[in-house]
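Working notes, beginning with the structure itself.
The complex appears here minus one protein chain, its other protein chains still in place.
After this line comes chain A, so read on.
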Amino acid sequence: MGLVLALFCLVSAGLLAWVYVFTKGIIAEQARIKFETSLKEVLPQASAFTMEAESIYRGMDGERLAGYAVSVAPRGYSGKIAILAGVSVEGKIIKIKILEQTETAGLGANVIKPEFLRQFVEKKISDPIEPKKDIQAITGATISSRAVCRGVKEALEKIKP
């Protein structure tokens, strides 16, 4: 009986190993394409990106520095909200993109809406970037809105000269 069980495990393990090896490269490639598209999206002027430091990417437009893409992950209402922020050389936000979030559907998950994210464009480190001040929070999702604000602030601080 034990032999039968062992045999089943063996076949299963072999099959899984094969599928894993087969899909591994494709999965990694997908993740890379997705991340690169996101970088281009938040920093459209840049054509090439180099990693400058942990979570900071330098975007180049030919020889000229086009800006930075900074990734941050503040804690939201139900987990981390992964944010990618495109920041210009002058230290102003170009575009914000939410890479990953697990906020409540219909409430906190609305942080991905362009209407909300548009508010951060042109913000700089001297701005308050806080709900009720210069950011209109999402109804019913104060914690999620505040988390995004914190993340944007953190991103701006990271590339402060």
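Rule of thumb we're sticking to: a residue touches a chain if its C-beta (ideal position, glycine included) is under 8 Å from a C-beta of that chain, and two chains touch if they have at least 3 such contacts; residues count from 1.
Note that in this section contacts and distances are computed from a predicted model.
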From "Ion-translocating oxidoreductase complex subunit E", "Glutamine amidotransferase", "Hydrogenase small subunit" or "Iron chelate uptake ABC transporter family permease subunit", the UniProt protein name for the chain not displayed is "Ion-translocating oxidoreductase complex subunit E"
Write down which of A:Leu15, A:Leu65 or A:Val89 is the residue touching the left-out chain.
-> A:Leu15
Hidden partner chain, residues of chain A it touches | 1, 4-5, 8-9, 12, 15-16, 19-20, 23, 26-27, 30-31, 34, 100, 102, 104-107
